[in-house]
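Heads up, one of the protein chains got dropped from this complex, but the rest are sitting where they should.
Chain nomenclature is as follows: A and B, assigned in order of appearance, with residue numbering initiated at 1 for each chain independently.
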Amino acid sequence: MTNGWTDVANADVVLVMGGNPAENHPVGFRFVMQARLQRKAKLVCVDPRFSRTAAVSDCYVPIRSGTDIAFLGGLIHYALSTGKFQREYVRQHTNASFLIREGFGFEDGHFSGWDEAKDNYHRDTWQYEVDGQGYAKIDPTLEHPRSVFQLMKKHYARYTPEKVSEICGCTVDEFRKAAEMVTIAAAEDKSGTVLYALGWTQHSHAVQLIHAAAMFQLLMGNIGMPGGGVNAQRGHANIQGSTDMGAWNMLPGYLKIPRAHWATLDDYLKANTPGKLRPDSLNYWGNTPKFMVSLLKAYYGERATRANGFGYEWLPKAGEADNHGWGFFFDRMYAGKMDGLISFGMNPVANGPNTAKMIAALSRLKWLIVAENFETETAAFWKAKPLAGQYYPAAADPAAIPTEVFLLPASCFAEKDGAFVNSSRWLQWKEAALDPPGDALRDQEIIARLFLKIRELYEKEGGKGAASLLNMSWNYATPGLPSLREVAREVNGRDLTTGKQLNGFGELKDDGSTSCGNWIYSGSWTEAGNQMARRGQEDPTGLGLYPEWSWSWPANRRILYNRASVDREGKPWDASRAPVRWDGARWVGDTIDFKSDAAPGDFSAFIMLPEGVAKFFTPDLVEGPFPEHYEPAESPVENPLHPRVSFNPLGKVFTSDRDALGTSKDYPYVGITYRLTEHFHYWTKHTAGSSQLQSNFFVEVPDELAREKKIKSGDRVRVTSARGKVEGPALVTKRIRPLTVNGKTVYQVGLPIHWGFAGRVSGPLINNLTPSVYDPNSGTPEYKGFLVNLEKA
Amino acid sequence: MARDVSRRGFVAKGAAAAATAFGFDLRPAQASVRELKISRTTQTHSVCPYCAVGCSVVIHTLGDKAHNVKPAVVHIEGDPESPVNRGTLCPKGISLKEFVTSDRRLTRVLYRAPGAADWKTISWDEAFARMARAIKNARDAGFEETDEQGRTVNRLRNVAMIGGCTDTNEINYLLSKFRFGLGILPYENQSRL
Partner (left out) sequence: MQTVAKLIDTTLCIGCKACELACQEWNDQEFTLGVFQGTYQTMPDLAHNFWNLIKFNERETAGGMSWLMTKYQCMHCADPGCLRACPAPGAIVQLRNGIVDFNHDHCIGCGYCITGCPFDVPRLSPATKKVYKCSLCSDRTAVGLSPACIKTCPTNCLTFGARDELLRKAESRAEQLRADGHAQAGVYNPQGVGGTNVLYVLKDATEPEAHGLPKDPTIPLSVALWKGPLKWLGTLTLVGGILGTFFHYVRFGPRTYEGQEK
C-alpha cells in the first residue's frame, strides 16, 4: 500500500477492483465503512461477481475476468476526454510533460519496435528525448504531440465507454455511473483510493494493470494524498516483509540480484545506480552503493573488505536473461532437472497453477523438505493418488515416487516473537506466548541448525562453493537458536566504528563502515530500542497516521510520496487534509518523502525516480510503455481491439506435456477463483471453527446457465479445463450475471479456492484447473480468467 | 513496548470498568454469572498470522510463565489498543485459538523414505544429519563456480527454496542468509503468486 489501512477512512471515493475487502480483509474494510459514515464516501465495486463488498457498495459494475485494463483504460479516457483530472498535479508531479523520441507509436496490438523474429520489442523508441546533458526534454504546456500527455490521450482514445462495454460486458450506463463517481476525486479537495488484491495481480498482464491504476490515480492527483494512493491489500501476514527481504531476483531492500555480466561490485553498482533524468531530480537510488555495501557487510562481516569487493564474489550471479521465477523452476523440476526443494510454510501443490504438474514435478525430486504447522498437500503430495486419485489420473503410486520427504514440525505465530509487516508497511512486533507443541521447534532453530550442520560437512569434507557458505556471517550469541531480537538489530544496521545502532538509512556509508541487513528497515531498532514494538496511540494530524504505533518503512513514513500532497511551492492541494507542511525551515507532519531540510522548490516530488516525477509512460515494463488490454491466454473472445494480437505478446505460456490451453469451443465459460471470508487460504481447513463456517467446496453457477443446463442448487457438477477437473455441489445464484461481450453471451463460473486433500474438511484443489501462464514482468501466474466447461456430474 | 500485561492489572481494570464502561450499572447482574474464563490469564501481545491487515491480538494463556509451568492458550481476542483493529477481529482471527491448539498440529519429525507408503517418525538429530547430507550432495553436483563463459557465478540452480510469507522479517532475513550462503537462485514466496 502506498497509504495504509487507517488512511482509507480519509477517502471520498473508494474504488474496489481486483479485490474483495469485505470478505478478505474485513477488519481493513472497517475504514471503508468509516469513510462512508463520516465523509459520505462512495464505494464503487467492480468485480465479476456480486461479492459481499458489492452488497454494501453504492455502485456495482460486473465485468468479465481479465478485462480490468480495458475498464481502467476507459476511466483514463473518460477523465482525459471530460477534463475531469487534476491538471496542475499532472503538470507538476508527473512525466506528462516529457517528450518521447520520434517513432514511438502503437498499431494493431503492437507498440513500435516489435521484432516478429525475436518475439520481443526493441525499446529504443520508448525513450525520452534528451538534451545534451542527458536530461529529458519537457513541454510544460503538455501540448507537444510527442509529450507523454498527448501520447497518452491518443493511446486511450480507443477506450470509449462503448468499447469498454463491448470488452468487459458491463453496460455503457454502468460504466458511466462508475466513471462519474470515481472521477469526483479529480477535485483538489477530494481524494479517492484504489483497493486491489490478487484479482489484479493474477493475470498475464498484471503489472500493466497496476500501472493503469497508478496512471488513473495520478490523473486524479491522488498519489501522496491522504485517502488516496494505490493500495494492495496483501493476503498473508508477512507477505510484504518476505518481499522486502528479497525473493525471486531481489536481494533485501529491492536491490537487484547480481548477474554474471556484472563481474565485480563496481560493475554491479555502475549498472544499478541510476543517474538523474532531470536537473531537479533528487534521485535517491543514487545511494545504491551505500545500501549494497552495507548489506554485504551484514552478510559477510569482517570478511567483507574493500579489497575483495566486500565479498560480492560470494553472492550467486544469474545469467543475463535467466529467470528463476516460480513457473520456470517448476517447469525445470517437472523436466527432472532439479534435485531438491526446501519449503518454509508454503504449499505449491495447493497454490501453484496446474496442480497435476506440481505433483508430477515434486515426484521427480530427489528430496523435499517441508517445515509446517500441518501436514499440507505439498508434504503429502506422494499420497495424491490414494487420497484424490479421481482428480489426478496420471499421478504415480507412492511406491513409484522416489522423493525423500522431510516434514518438520514448525512453530506457529504465537510461539515466536518477531515482526510482521502489514499491508500498510507497518512493522509490528509480537511476543511469544507459549512453546511449540511436542517436538516442534521455533523456525529460527530449524534454519540455524540445518545451516550449521551443512557448514559442518563443508568444514570437514570441503566441497564446491565452500567460500560462499563459510563466509556468510552467523555469529549470533546462540548460533543454533538465534535470538530474533539480535537478528532484528542486525537488520536495522550499526555503525561499525562506534558499534551503535543506526538511526536510519541516511547514516549508511559505502566505505564498509556501516552494516545493514535491509536498508529500508533501517530505523526499526535504534539505540532508543525496538521501534516496531511501540504502542503509542496518538494521532497528531488527525489523519490516522499513528506515527508512534509500531514502525513503518521507510523512515516511519505512513504515506508514500506524501511530498506530492503539496504543490511545487509547498502549498497543500487540500489544506484540510495535508499530511506534511513546510514551516519555512523544515517539514512537519508525516515523515516527508523528500529531503527533510530541503525547501519545496529544491527538488521535484518523486525522489525515488530518476525523472523526479511519477510516470505515466515507462520504458521499464517489457510489453509496452502504456498499459494495453490483452485477453487472457484462454478467452471466450478474440481481443475486440486487435484480434490479431489478442494475447499479451510477451505473456509467458509454458508448454510441457502437462500444459495445455483450451478453446471456447470445448470450454465455453470463464472460470473465476476467489477466497471466501470464512477461510484463510489453504490453512483454516485444518481448524474446526473455520471448517464449520464453510465446510464444503461448491461451484457458483449463474442462474441463467443453471436453467439452460437444468442444474439446481445442491446438484453435483463437474467443472473441467484443459488441465483437469473439480467436482462439487452447485450453488445457483443471480449474483454472477451473464455478460454480453462482443455481441456474445459469456457466463462466468465461480470457484472458491479453500479446499484440498489434506485437512479437517476436504474437497478439490481449484488449481487443478488453472494454466501455466505467467505475467512477463513479475512471473505471477494467470489464475484468473481461464476457460472451463460445466456439466452435471 | 509490547510487554505482557499483568493479569492482576487486567482484572482490576475489568472490575473498575464494570461500573462505568457502558454508562450503566452492571453490578447486580455480576453476581449471577459464571466466572470469567480470562480472569486469571497471562496476556501476551501478538499479531494475527492470517491476512496482512495486521490486527493485533491478545493471547490469554493459563500459567504465569514460571519455569515449571507450561502455558496453555485459553482465549485469543482483538487488542483494543491497536489503531488497526481496535479490538475487532474477522472470523479467521477470532478463531485463532483453534489454530494454535488444533489437534492436527504437527508435533513430531516425519520422514517419508523413497517409495514408502507412509510416514515414519525420526529424531531431529537424524533429520538434520540426513537433510544436510542431501543438500550437500545436491550442491556438490549442481554448484556452478563459473559459467560457460568462464565468469565467476557461484550459484546453485538445482535446489529451490520457497516460503516465508507467514514468518517474521527476522526469519526471512535468516532464510536470505541461508539462501545466499548456499548460492540458491530459484527462490520464491507467496507474495509472487
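Everything below uses one rule, namely that a contact is a pair of C-beta atoms (placed from the backbone, for glycine too) under 8 Å apart; a residue touches a chain by one contact, two chains touch by 3 or more.
Just so we're clear, the structure is a prediction, and the values are computed from it rather than from any experiment.
**Student:** Which listed residue (A:10, A:618 or A:691) would be found touching the missing chain in the intact complex?
**Tutor:** If we include the chain that is not displayed, A:691 is the one touching it.
**Student:** Which of A:183, A:373, A:565 or A:677 sits in contact with the chain that's absent?
**Tutor:** Of all options in A:183, A:373, A:565 or A:677, contact with the hidden chain holds for A:677.
**Student:** Which one, A:264, A:305 or A:713, makes contact with the chain that was left out?
**Tutor:** Reading the full complex, the residue touching the unseen chain is A:713.
**Student:** For chain A, enumerate the residues touching the unshown chain of the complex.
**Tutor:** 22-23, 26-27, 29-30, 33-34, 50, 52-56, 60, 676-678, 688-696, 698, 713-714, 729-735, 737, 761
**Student:** Footprint of the hidden chain on chain B, which residues?
**Tutor:** With respect to the unshown chain, the touching residues of chain B are 14-26, 28-37, 39-40, 62-63, 72-75, 77-78, 85, 87-91, 93-95, 97-98, 101.
Rule of thumb we're sticking to: only the chains that are shown with their structure count from here on.
**Student:** Go ahead and note the Å separation of the Cα centroids belonging to chain A and chain B.
**Tutor:** Comparing mean C-alpha positions, chain B is 23 Å from chain A.
**Student:** Mind listing the chain B positions that touch chain A in their complex?
**Tutor:** 1-4, 42, 44-56, 59, 61, 70-73, 76, 81-85, 88-96, 98-100, 102, 104-117, 119, 124, 127-143, 145, 147, 149, 151-178, 180-193
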